[in-house]
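Missing here is one protein chain; the remaining ones are kept as they sit in the complex.
Up next, subunit A:
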Amino acid sequence: MTAVVALDSLLDTRRVWRGQAITSRTAVQPTGHATLDEFLPGGGWPESAISELLVAATGIGELSLLWPTLARLTTAGERVVLITPPHRPYPQAWLAAGVDLRWLTIVQAKGRDALWAAEQCLRSGSCAAVLCWPQQADDRALRRLQVAAETGQTLGFVYRPLHEASNPSPAALRLTIEAQPAQLRVIKCRGGLAPGQALPASAWQ
């Protein structure tokens, strides 16, 4: 029974999974916050995939987390689409964050139409990033968005309430943003191990 087997061959046949290392380092986009980049297992937002942001409440820095990314994309002349944002973006604040409003588009849709619009935008490949706030998004709807993001090679960000964290999701990266204490946790990261500790909100605010 006790035969000596080389560890490399076991690793190659994927019968042994090494926990710490990132097995397949997917392409990522920098978040614009150096500490956040370091903290995320991939080193940034996973490209051509959905990142899920589970937010405890409004007004705890969930937008400023993305602003550097949106600013970088819009100043490069790439389109960013907001689908059914919960409130109106205050133009002066977004301009102050460096976002070029000419490349920002807001789509208003209700219910399932919002998911349809998000899928269309993700799939088209003509948008650089799509942000959506779906009202009711189940596992299947998110999987559709994930496939659409892969097809269109687009960054997708889905904002959902924190209590959805217990439900499974096909998103490539899942972050929770908590208010008390103000911090950020990674609860899922495809191809890597989620770090155990949390990142305080001061890292990006």
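The rule is short, and it goes like this: a contact is a pair of C-beta atoms (placed from the backbone, for glycine too) under 8 Å apart; a residue touches a chain by one contact, two chains touch by 3 or more; residues count from 1.
Convention: contacts and distances are computed from a predicted model.
Undergrad: Out of "FtsX-like permease family protein", "DNA polymerase Y family protein", "Ferredoxin reductase" or "Acyl-CoA desaturase", which one is the UniProt protein name for the chain not included here?
TA: From the choices "FtsX-like permease family protein", "DNA polymerase Y family protein", "Ferredoxin reductase" or "Acyl-CoA desaturase", the unshown chain carries the UniProt name "DNA polymerase Y family protein".
Undergrad: From the list A:S9, A:T75 or A:Q153, which touches the chain that is not on show?
TA: Among A:S9, A:T75 or A:Q153, only A:Q153 touches the chain that is not shown.
Undergrad: Which listed residue (A:V28, A:A49, A:L63 or A:V158) would be found touching the missing chain in the intact complex?
TA: Only one of A:V28, A:A49, A:L63 or A:V158 touches the chain omitted from view, namely A:L63.
Undergrad: What residues on subunit A make contact with the chain left out of this view?
TA: 57-64, 67, 79, 85-97, 101-102, 104-109, 113, 116-117, 120-121, 123-127, 151-153, 179-182
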